[in-house]
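With one protein chain held back, the other chains of the complex are shown just where they sit.
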């Protein structure tokens, strides 16, 4: 669950949603990770038992790199991994390679985003733990990728698993309900990326529970 | 004091240096601000009573801006302000204007860096609280701007105060000792930006005390 | 006149518009410069007698800088100057300084764009030959800055001339008719930046003539 920079998931609000996610995860056994803003990472990671991801990570080494979000700083803050190359924060192809390698060497998980199945196969080349495919035009639209563009999910799964069968494939964009999740799972995705569809609703826990319950294959 | 991404100022190490800075500030009455990495901001800001700055801030509004460091997230983390346009994280001129305006509207201080006196005058146009001029070739060199390039400091003070007399002018690059600070103050600077010269020495508190004692005009 | 990347001003089409501009300039005595795409610069500059500008220039020195548009390459192609920091190609503040200095040293004119009066004052700090202020929200809108936001033009003229009286101030965005130009001149601008309002009309020469005739103060 990507908190983006929404007011509804900032600071104490974000902590509340992270705790709701922890409860849902505990009750359903479904793995849920949360991705707060950088300045909230320590606060959330030291308060919940589920994986906390950064929304971005820079490849820079420790040193004179003012303003970078280094893998080391994430590790030190108790964070489990990082999202990379989100459609709202695209990266140069060479920097994705270095960032994935540096994160792996520190034991941080990486979830690299891609806007198309071909871009998903491209970033899969760097062996991240997870590749998440999201058509940007559906992000925040409320129209789910798994319903509107099922071929995107299928092609992505096919191409990414073709690079390495062990890589996990997520899909995202427009996902708001359990039905969207079931559809994604049926198409071969192993999970989903969600943001506004959960973060901005009146009862995030209820919405999350709906998603989690539909994540379990029948 | 800019912590950059040095190991010596990350996480618990950074907290220790921040506390040393707090003590030196309390003992000398000199204002010292510390700028940890983004993931450390909450931890440091909730532990010390001196101003804590972010090393960078993005101009984005709350919303769908994955990976951005928003002014709102800094405010929520208890941070006092932000460094902008450091030589290791240069920004587009239009984004500096928006970031300064958004920070000001939230009560966050802004310290905009510049590599030359003309660039200092340029960023002063946006009315930040502080402009810091640092010739990049001297950053991390151990050769202080106030000794090696005194005309840079004088020109910067002259040009920036010409835009607005109320703006504070700092200088930086290569500053390691109290003498460098005295020289800067004599040239018209109101303070200094330091990083490796303090962060990477065996006894940061002692080094800081030397700087602070020389910040007081005779 | 900025050709942008419109089909209507590409290649032979652009050459035709450049020749129309040359005729209008010859008939009215008004200075008109044209800015074709990079790959068209040599073709246009070797065919017309009016100033030809690049739409962008990089600050890089001759050397190993694959893909850069260097000032030397513009000079060699017979180009007179360059637009910098257009709203569709914003630049880092430090790179604007170097690019302006390098162009000046080669005898190339520089026209630096800015989205606001304060940004206009900021870029004026680097002493380009021309500063052009264009509110991005009006670019391509058909609603002229001189009518819709006269205070932007006046503030820009005031602030930029305050840095150096010798700098020329243009305004742009939404300008399509001679009346828009007259209004701009009355507000203190010394000329205008135009693009779609001329490039995309059926008779560019007629439209240009209308603008040129209104550029002469009564």
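Before moving on, here are some points about what is shown:
We call the chains A, B and C, going by the order they appear; numbering starts again at 1 in every chain.
Definition applied: a residue touches a chain if its C-beta (ideal position, glycine included) is under 8 Å from a C-beta of that chain, and two chains touch if they have at least 3 such contacts.
As the structure is a computational prediction, the values presented were derived from the model and not from experiment.
Within the whole complex, touches from the chain that is not shown fall on A, C. The chain omitted from view is touched by exactly one of C:22, C:72 or C:190, namely C:72.
Where chain A meets the missing chain, the touching residues are 85, 87, 90-97, 114-116, 118-119, 121-123, 125-127, 159.
Listed by residue number, the positions of chain C touching the unshown chain are 2, 4-7, 10-12, 37-43, 54-56, 60-70, 72-74, 76-77, 79, 83, 86-89, 139-140, 195-196.
FYI, only the chains that are shown with their structure count from here on.
Among the other chains, C has the CA centre that is most remote from the centre of chain A.
Chain copies chain A and chain C are related through a rotation whose angle, from the C-alpha fit, is 180° to the nearest 5.
Per-chain Cα centroids separate chain A from chain C by 44 Å. Residues of chain B in contact with at least two other chains: 87.
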